[in-house]
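Note that one protein chain of the assembly has been removed; the remaining protein chains are unaltered in position.
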Amino acid sequence: MSIKPLGDRVVIKKIENEEKTKSGIVLPSTAKEQPQMAEVVAIGSEIDKDEKKKDQLKVGDKVIFSKYAGTEIKEDGKEYTILKFSDVLAVVE
Amino acid sequence: MSIKPLGDRVVIKKIENEEKTKSGIVLPSTAKEQPQMAEVVAIGSEIDKDEKKKDQLKVGDKVIFSKYAGTEIKEDGKEYTILKFSDVLAVVE
Amino acid sequence: MSIKPLGDRVVIKKIENEEKTKSGIVLPSTAKEQPQMAEVVAIGSEIDKDEKKKDQLKVGDKVIFSKYAGTEIKEDGKEYTILKFSDVLAVVE
Amino acid sequence: MSIKPLGDRVVIKKIENEEKTKSGIVLPSTAKEQPQMAEVVAIGSEIDKDEKKKDQLKVGDKVIFSKYAGTEIKEDGKEYTILKFSDVLAVVE
Amino acid sequence: MSIKPLGDRVVIKKIENEEKTKSGIVLPSTAKEQPQMAEVVAIGSEIDKDEKKKDQLKVGDKVIFSKYAGTEIKEDGKEYTILKFSDVLAVVE
Amino acid sequence: MSIKPLGDRVVIKKIENEEKTKSGIVLPSTAKEQPQMAEVVAIGSEIDKDEKKKDQLKVGDKVIFSKYAGTEIKEDGKEYTILKFSDVLAVVE
Partner (left out) sequence: MSIKPLGDRVVIKKIENEEKTKSGIVLPSTAKEQPQMAEVVAIGSEIDKDEKKKDQLKVGDKVIFSKYAGTEIKEDGKEYTILKFSDVLAVVE
């Protein structure tokens, strides 16, 4: 991963529908805030240095985030989203 | 429960109408903010570490929250809502 | 009262018009913010622990609040409102 | 006065036009913010305990406030306004 | 001057056009924010007690302020404006 | 210069197009925020006393600022703008 997020941002990669079905979690397409599942691929240095935040999120975590949060980019044909720690709603264990 | 909320968020599961009738609480459908009843199924780690908040809410509590707060997701056919501690209005004892 | 408000919220029960007339206070129906009278039935734990706030409000107090503040619920046929301490305008002594 | 304002609010009673003329102050009806004159009848306890605020305002003071600030109520046929300390513009000495 | 401004407000009296011409400053009528010249006639006690602010403004100073700031009142036929310290743009020396 | 800006404001004098061309900087007229070049003619006392800000800006500096920031005034036929330190984007060295 060649993208290093600034501040307390993270970079995430959306998870395809097949994977979501396996984990048993379905995100309804009609939901008000349109949540989506993704995998964390990079974490900003301010999260690592924050006592409260660093234990809550690590690279490789599967997360739920709001569809309208963050900025989408593409690298080598894969789609990523850069968003703030506070826009990650939950980790799916 | 395989969903771990981030920050001071909680995951709640809506309570069906029959249960509400048993507890004697009726939430009017015409209310301005449309409150709803739910049961807490997971609590974010920042609530557990907050001196003020940790004693006010625990897993299993029945709570009232505003219908328009939070993000809805589905896991194994059950509907959950991820919302912030500050969007939980009250605990029904 | 089986409803415990969270944070610095209070639960209040609206006072009927006859009572208002007895206390000599009339809240005009045309007022810009539409104030209403109510009795405090429960107080959140963060108010009890706040040095400044705890002496200003207690269960049983008659209060004036803005009609558009808070969330309405019903328990055993009685109507209650859950609102924040800062939305209570005054205590009627 | 049986109304005790909460927080840093004050209760004021509007002054009739004859009184305003006596004091020599005229508040123009076309002013952008529509200021009004009133007399302070009650002061919230947080003002009394605030080092900066307590010396600036006391019961009996004649004040100028913005017409659109606060909430109007009636007690025994008299009209009062409950508003925040910060909405009182000036004291007329 | 019988008006004592509250908080960090000041009372100012607008300066007529002849005076402005003498000082060599012309405030264009087409400017976006419509600045105006005035003389300070009273200063709130919180300005006098603020280390940073007290040396910047005193009664008698000629100041430039934004036309749309503050509240206009009249006393003995003279027009005054009550506005916040932060709405005074500059002192003309 | 007879205008002393209050707080952390500065007074600047717009630079004519010929000067801009000499310095090699062209500010495009179609830019979203319409930046402009100016020279600093006065600095508020709160900037001089602020450890962080005082080394970044001094009288005589050529600066870039957003066209829509600040308030325009005229003194002896010259046009000035009073604006906040935070609205000065950069110094041109």
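All chains are identified by letter, namely A, B, C, D, E and F, in their written order; residue positions are counted from 1 within each chain.
Everything that follows uses one rule, which is that contacts are C-beta pairs under 8 Å (C-beta built on N, C-alpha and C of every residue); 3 or more make two chains touch, one makes a residue touch a chain.
Quick caveat, the model's predicted, so the values are computed rather than measured.
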*Which chain F residues would touch the chain omitted from the figure, given the whole complex?*
23-28, 31-33, 35, 52, 55-57, 63-64, 66, 85-86, 88-93
*On chain A, what residues meet the omitted chain?*
2-7, 9, 11, 44-46, 49, 68, 70-76, 82
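To be clear about the criterion, only the chains that are shown with their structure count from here on.
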*Out of curiosity, which chains are bumping into both chain C and chain E?*
D
*In whole angstrom, what separates the CA-based centres of chain B and chain C?*
23
_Report the inter-centroid distance (CA atoms only) between chain B and chain F in whole Å._
52
*Touching two or more other chains - residue numbers and ranges from chain D*: none
_Per the touch rule above, enumerate the chain pairs that touch, sorted by label._
A-B, B-C, C-D, D-E, E-F
